Every structure is written in C-alpha cells, then in structure tokens.
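Complex shown without one protein chain; remaining protein chains in place.
For reference, chains read A and B in written order, and residue numbers begin at 1 within each chain.
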Amino acid sequence: MEVDIVQEEQIIKRVMDEVQKKMQGNDAPVPDLSTFKCGMTEFVGTAFGDTIGLVIANVDDVLRERLGIDPKFRSLGIIGSRTGAGPQIMAADEAVKASNTELLKFELPRDTKGHAGHGTLAIFGAEEVSDARRAVEITLNALSWTFGDIHMNDAGNFCELQYTARASYALNKFFCAPLGKAWGLIVGCPAGLGVVMADTAVKAANVEIVMHASPAYNTSHSNEFMIMITGDSGAVKQAVIAGRETALKLLPALGGIPKSLQTPYIR
Amino acid sequence: MEVDIVQEEQIIKRVMDEVQKKMQGNDAPVPDLSTFKCGMTEFVGTAFGDTIGLVIANVDDVLRERLGIDPKFRSLGIIGSRTGAGPQIMAADEAVKASNTELLKFELPRDTKGHAGHGTLAIFGAEEVSDARRAVEITLNALSWTFGDIHMNDAGNFCELQYTARASYALNKFFCAPLGKAWGLIVGCPAGLGVVMADTAVKAANVEIVMHASPAYNTSHSNEFMIMITGDSGAVKQAVIAGRETALKLLPALGGIPKSLQTPYIR
Partner (left out) sequence: MEVDIVQEEQIIKRVMDEVQKKMQGNDAPVPDLSTFKCGMTEFVGTAFGDTIGLVIANVDDVLRERLGIDPKFRSLGIIGSRTGAGPQIMAADEAVKASNTELLKFELPRDTKGHAGHGTLAIFGAEEVSDARRAVEITLNALSWTFGDIHMNDAGNFCELQYTARASYALNKFFCAPLGKAWGLIVGCPAGLGVVMADTAVKAANVEIVMHASPAYNTSHSNEFMIMITGDSGAVKQAVIAGRETALKLLPALGGIPKSLQTPYIR
C-alpha cells in the first residue's frame, strides 16, 4: 500500500507547523496552575514567556547582603522569564502601583529561547510575605496582556510597543519614565528596523526621548534598537502607534507577516 | 491500510531535512524584492543573513543627537542583520569605497538565530539621501558573496574567513585595518577552534596581527576566537587560507562536514 504524495505532503505540513510552534517557543502551553502542586510555599505560578513567579518569605541574611538588599526587605517576590523584558517591566510597574513593594532588581539576560531579545530576572522587596506574593501575582496576571503589542514573524523578527498613561516606580527606576506621566517603548528587531521605527515615531508627535538602547548600549547585546519616550499621553500613544505602523509594513520583507503574541492593547 | 515502515522512514527523513533547514536559519528564502512593496520610501531591500537595508532621508534631530551623530549627516543608511558581522563589515567597506558616505556605527548584537555568532547594526551617514541609499544598495549586493567563506556544519560550528587586498575606511575604523593595505579575518567557532586556526595562520606567512577577539574580549560574548591580520597581500591571503584549511580538517569532528553558506571567494 502506498501513501499518496498529497497525503505525505499534508503530514509534512502538519509536522512543520508543530515544529514552527516549538521553534517560536512562544506557544508553549502554560501549565494549568490550578492543578500544579509542587508542595513548595515558594511557588506562586507561571505565565506567558516561560515565566515563573516565586516568593521567599524570609530571605537568608547572607544571600540578602550579597545582593545588596536593604535588611528591611525580609520577603522577596521573584520573576524569572526566558522571553521578554518589556512586558515584564510593564507588568512589574502595575505590581508596584498596587502592592506595598519595591522593585529592587530588574536584570536582562540575553535569552528569548534562541530569538534575538531578552529574558527577565525581577526581584521585588517587601516587609511582609503577603505583599511580595501579591506583587508576583499581579505581575503574572498582567503578563496575559503585556505581550499584546509584540508582533513577530516566522523568522523571529519583531517589533514591540508598550504604552502607559501613568508610569509608576518600576518604569521610573529602570527606564527613565517620569513618575505619573505617560511613557512609551518602541523596539525593533533586527536593530536596524528599530532605528527607522524610532525616527518615524518621534516625527509623528511631540514627545521626548528619555532613554535609548542598541546592541552595544543599554542592552545585553540583544539585536534590538529601542527608544523610551514621554510627553502628553495622546502624543506618546500617537508616536508608539506610528512606530508600530512602520514596523508592520517593513517586517513582511523579512520572513513573513508578523502576528501579535497575544492581543494588541494599544489603540 | 497500513503505512509501510519504509515509507514512514522516508516521510520522517524528508521532514527532518526541512527541520534542519529551518534550524540552520540560513536557507530561508530571500523575498523577491522586485515584487515586495510596502509603500515606504525607507525600504531599500533585503539580503542574505536575514538582512534588511533601510534609509532615512532626514533623520530627526533629537534622535541624531541621542546617537551622537554629526549634524552634517542629514541622511542615514541602515543595515540590520540577524546573522553575520564579518560579511557585513566587508560589504560596508565596499560601500564606503564607492559612495560618498561614512560608516558611523557598527554594532554587534549576540544573535545569529540560535547559533554562536553575531548579527549587525550598521549606520552610514551621508549629506544626501541618494548617497545613503547607494551605500545600502552596495552593501546588500556585496552580501551575495561575503558569506562565501563561512563554512558551517550541521551542528552550527563554523569557520569564517575574509580577505581584501585593499582595506578602506570601514575596516580601518572598526577592525584596525591599515588604509589601502591587505587585511584578513580568521574566525573559528567554538572559540577553541579559532585559537588553533590563528596559530596556524600566523605561522604560514609573514603577517601582523592588528586585533584579536574572544568570548570575553572584543566580542559580544559570541563563541568565537578571531584575529585580524595585515601585511603583503599574498601573505595575508596565504595566512587566511592556512587558517581555513585547519578548520576544514577539524570541524568534521564536531557535527559533520562543513559547507560554505554561499560560494568560497578566497582562492
């Protein structure tokens, strides 16, 4: 009995689709945490971006000193992600707004599972473990939408946009956002794409660049160029959207139509 | 009806071949740019190495200042690549020879789509947009041959060789090439391979090492060891070829026979 050529092609296509998914690494099914039991009080949950949320109720003194953390922070909330840093700082900013914590560390490994960007190590400090846990929970929840304006094509090239009308302490401390003001992030990969996105964005509205990053500057050698902007909330949003439009027109030249990793939230 | 085991094996083999190609990332079909229309004057074209070429006619003043670019450069030519830095600096050197531009930035992200080397962010400055565009076009065209002496095996280990009889301003500025003299690049991955290639190369001919790089020095933590050499053109070529011969003998020990990514050009 022979396998028809058409059937064979169908099989290959189906397998390649699965392979694609695996290689993207972003469609990995999130474990059902309602049923994940590891018997460790440190475990809080997981989220998009191969993210794990953890908590230490009473951090060891020696470890705390090594990390240069103030003794008043008895409890630590911890976020570890393979993929993404922009989504995580946005989520962490929501967390510090809504919990009695401080974002102590925000480090950017060069990861993303073979792609060209960053992962995240974030550490919140709190005086009470309930606060640390709350910050981690809020961060994990917010990661359900903060990947919405990462648009990636099959070859792993992407743009990332973030926007908030009112930046809080996390964005202020690590990405130069003025407290309580609108802040936006405009990123392109490969980095060359980001330069053109940035140029289009700042020409589209009256915004101020507060920080920028490139493969050799302010990144961990990711293949990204990015600007962080502030200004009136309408202007920041307009600039961010202009950067996105530029990227969505150019990305198809490099490996296919980009798709949002979640649902775009900047409108 | 059963699928014969042999047929099944054939299917699996065919799929694995496709997977291999995808994982190499280097065989991705280049879009047919004669038909790619994005309606953006910034788009110039694409090339090997997941490379995009872009141009900004009048760069925003604030962005220009952020990047520390002299105001006389109104126009920028931009190259963004996921894979390769040696091929891009060679191509950019051709571009500055043949256009009225200066290579302002050459940054090395740690990329190559999961492999062990670099990508590229290159920015040319020009007073006229036609010059910036010309530099980008020349660079994209030269990328059709500058990957020719990258020889990679199935496991992603490789050697890279570059050679020019007459280095120009791009190689001079970023890789210590004396202007107008012969210059060669000898790279091995993993880095240990590069050390032996370098030793063989400098013993093979009377050349001078003008620069070297390793995972912790002068790279963005790529898994490469490399030397840049100068001297008489015959000697430089001889040294480069000796380094290549060493690598082509050793690479099969680590993941199969290496293949050129294009067509070797150093003879």
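As a convention for this text, a contact is a pair of C-beta atoms (placed from the backbone, for glycine too) under 8 Å apart; a residue touches a chain by one contact, two chains touch by 3 or more.
Nothing here was measured: the structure is a model prediction, and the numbers come from that model.
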Residue among B:Q88, B:N157 or B:Q238 that touches the chain left out of view: B:N157
Among B:G148, B:P190 or B:P264, residue touching the chain not depicted: B:P190
Touching the absent chain when the full complex is considered, from B:S75, B:S222 or B:Q238: B:S222
Hidden partner interface residues of chain B, rising order: 1-3, 8, 11-12, 15-16, 19-20, 23, 110, 114-116, 155-157, 188, 190-196, 198-200, 202-203, 208-209, 212, 214-217, 219-225, 227, 246, 249-250, 252-255
Chain A residues that touch the omitted chain in the full complex: 1-4, 7, 11, 14-15, 18-19, 22-23, 25, 28, 31, 33, 36, 38-40, 42-43, 46, 50-54, 56, 59-60, 62-63, 66-67, 76, 78-82, 105, 107-111, 113-114, 119-123, 220-221
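What we mean here is this: only the chains that are shown with their structure count from here on.
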Superposition rotation for chain A onto chain B, Cα-based, multiple of 5°: 120
Whole-Å gap between the CA centroids of chain A and chain B: 29
